[in-house]
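Here it is, the structure in full.
All protein chains but one are shown in place.
Just so it is clear, A and B label the chains in written order, and each chain counts residues from 1 on its own.
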Amino acid sequence: MTALLEAHGLSKAFGGVQAVQDVSLTVGAGEKVALIGPNGAGKSTLFDMLSGASRPDSGKVLFQGRDVTGLGADRRCRLGIGRTFQVAPVFASLTVRENVEAALLTARNKAFSPFGRLAAESVTPVLEEVGLADRADRPAAALDYANRKRLDFALAVAHRPALLLMDEPTAGTAREDRAEIMGLVDRLVAETGAGLLFTEHDMDVVFGHAERVLVLSRGRVIFDGAPGAARADAEVRAVYLGTGGFHDR
Amino acid sequence: MALLISELTTILASAAGLFLVASGLTIVFGVTRIVNFAHGSFFLIGAFMTADLSPSIGFWPAMVTALVTAGFLGALLEMALIRRLYRAGELYSLLATFAVVLAVQDLALWIWGPEDIIGPLVPGLDGRIEAGGTIIPVYDLFLIGLAATVWVLLWAVINRTRFGAYVRAATEDPVMLSLLGVDRRPILTGAFMLGAMLAALGGAVIVPKGAAAHGMDLEIIAEVFVVVVVGGLGSISGAALAAILVAAVRTLAIVNADVTIAGIEVWQIELVAIFVLMAGILAVRPYGLLGRPPAKAEGESHGPADPIRPLSRNAAFVCAGAVLAFALLPMVFGDYVLTLATEAAILMLFAASLHLLLGVGGLVTFGHAAYFALGAYGAGLATVTLGWPFGTALLAGMVLGGAGGLLFGWFCVRLSGVYLAMLTLAFAQIAWAVAFQWVAVTGGDNGLLGVWPPFWADLEVFHVLTVALVTIGLVAIRQTVVGPFGLLLRAGRDASGRAVAIGLNVRRSRWAAFAIAGAMAGLAGALYAFLKGVATPDFGAIPQSVDGLVMVLLGGVGSLFGPMIGALGYTVAKAELLAITDHWRLILGLGILVIVIAVPDGLFGLYRRVRRAL
Partner (left out) sequence: MTGRALEVNGLTAGYGGGGRAIEEVTFSIPEGGALALIGPNGSGKSTTMKTIAGLLAPLAGDIRYGGQPIGGLAPERIARLGVAYVPEDRRMFADLTVRENLAIARRGDGGGRWPEEALFDLFPNLAEIAGRSAGATSGGEQQMIAIARALAGEPDLLMLDEPSEGLAPKIVENLAAAMERLRRDGITLLISEQNPALLGRVVEDCVVLSGGTIRWTGPLAGLRES
């Protein structure tokens, strides 16, 4: 039985600095995995290599057993990988509905077709799911940050991906909104059996939602295991959680 | 050996002139991020002032006067205009500086008259010396020495002075510089002034080799753009390297003018070779030989466009009515109005096709005339040379324009921002150069003559036919924009990384937009050739590209109707201006400046703002 996502020996350097070094990881279907580590540990670089935004110098990425190392992010998306972004970029000049419609159109291979826009009804369910149905016809530029995060999530899951990659899903949102966003994520994973890999700085979110934790430090995985064990691990405390009790609130 | 020395001297002397001008442009770009068309104007001012004043006060005093004047004007221009453009985006800064070119052209005509001024002799440097078995003009050696001296001096100023350190720091990270308490404004003014003086110096020392001629501003700026882009925007050594490369290509083409390659004599491909060199280098090194990828942009001041809503029933009726009224003009008006109306209709299609790339795709192209010219020559060659029927000829123009879009677009979609604008400009120059120099096929400067529609298509019929075809083209473009393809093209414009992550191949989407826009511009060019009866290199020249941009901006880049309104307004206004004044360039230039600074969202944007306010 192969895992949903497998990475083998990924490495990448920028101008002589080794950002990610020999990282291997797996994410299973229906599994929720958090990727944490100090800033500059290589999380973004690793994330980019998994989503296809950049290519590794060496190593392989397998998705559903298929080697996708050489495929760009657009191809990986169409194979069933959805992605959200830390700053939640959306298509500002399109309406909220059109944003989601764009995601559905690429999933249906209509990106180069001059005709065949989707009926409003086929987009509405996705909007209802994330609670944006009442804002469907406003320009996305008019959304506040929390709603932009919701739309970003809708763009990532509109095509029902088998794997969801989320870069800091709660970054920049208020505490109340965090529970709601992660609630959406949990529900999607439960319903579709998708695998989830997310980076996060809020330890409440990490320990409240992840079933497994990967800790990255200086480009290497220094811990891979249950959240409880991560909290207790001396090295993880030393490089990330700290010993001062800051993150144990 | 003798031949080698003589050729080497020629190459280096020619490179010296290019380098002097290019170094100024690259410094200005490095510090201000503005690609400055007006650099050509300072070159022209330097040349004309030197040529004009030399007979009375002597060459050297004339040159110094020219330098001081250019420096003063440069500082003035930076403080009055350029300063407002730093955050406006490359489209607006390119257009605004081009407007300055237009205005200066008219002022130069007014000050120095329409005739060329023969270059002065430079006392003491007009002889020749014998070296290595060949005879070399002393002036060539002087140019090489001067360029080398300027290179060293610039190096010293940039690397050894406080001003230079500020310039380098501002080039890398102007925001950090201000965080350290340094006021950027005097540095920017200083750099611009230095750039203007270098351009004028280039003009002053090149003019003794020939004459000061109107039109030398755009000629030099096209070449110098190639030099700085090939060398890497912002890199002085890159400019030197690229100047030598370009000069070598040109000198070799001139020396071997009679050699035939694949049935084409070399002199016919000199200009093409230079621009192909540029395209080739940029395809491998997108930021030039010694250039580096641009640092994070400071952000544009223009917000996102409004969503495109479906046409209301009423608006659709108004459109249909407008088309019908336009088609029925022959029943009311005579030949003059009819010709003008036909021309306006054709240019509406041209502007709309440009808007597809510029407004909808977010791709700042500065060479849209290329596809217009390809269309015109496609139709012209099909009619005149091949004797194909009218309909097939129109189709040939459209296909050739689309093929141009496919070919050029393949390179262009790999770049963005000012680099994209420069590459599109270079491709347009290639198209222009082919038309200009490949005399055997294109008729050269005179163009292809006798591109007339068949006898049954008199002016009235041709007008109705044009309105019909243009309407079909505009409807097709609108469907392209509002259909799934256009929706995703707009998505890629708004946030390209996000668009890739929802599964869109953004490059391919943009590439397709280039092909469609090319085909539509090609159709417009083909119709234009039939309207005028000729296809000339002017159809692909920089002013034609700028005309298109002005139309789009005048109407409003944020709306699909903007370009059409702009094309109509611009065509009529230009015709009227030409009829009543000789100074249409000056007026056009000032008009562009007004649009860029006061109404960057164009007439349609103005209309929306007024309606919202009421």
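In this section, a contact is a pair of C-beta atoms (placed from the backbone, for glycine too) under 8 Å apart; a residue touches a chain by one contact, two chains touch by 3 or more.
Quantities reported herein were computed from a predicted structural model and do not represent experimental measurements.
Asker: Decide which residue listed in B:1, B:80, B:179 or B:331 touches the omitted chain of the complex.
Answerer: Only one listed residue reaches the unshown chain, and that is B:179.
Asker: Among B:19, B:166, B:432 or B:570, single out the residue that touches the unshown chain.
Answerer: Reading the full complex, the residue touching the unseen chain is B:166.
Asker: What is the set of chain B residues that contact the non-displayed chain in the whole complex?
Answerer: These residues touch the chain not displayed: 162, 165-166, 168-169, 172-173, 175-184, 299, 303.
Definition applied: only the chains that are shown with their structure count from here on.
Asker: Taking each chain's centre as the mean position of its Cα atoms, how many Å separate chain A from chain B?
Answerer: 43
Asker: Once bound in the complex, which stretches of chain A touch chain B?
Answerer: Residues of chain A touching chain B: 51, 53, 72-75, 77-78, 82-83, 85, 89-95, 98-99, 101-103, 105-107, 110-117, 139, 141, 152, 155-156, 158-159.
Asker: Flag every residue of chain B that touches chain A in the complex, lowest number first.
Answerer: 303-307, 479-480, 482-485, 487-488, 490-491, 493-495, 497-506, 508-509, 512
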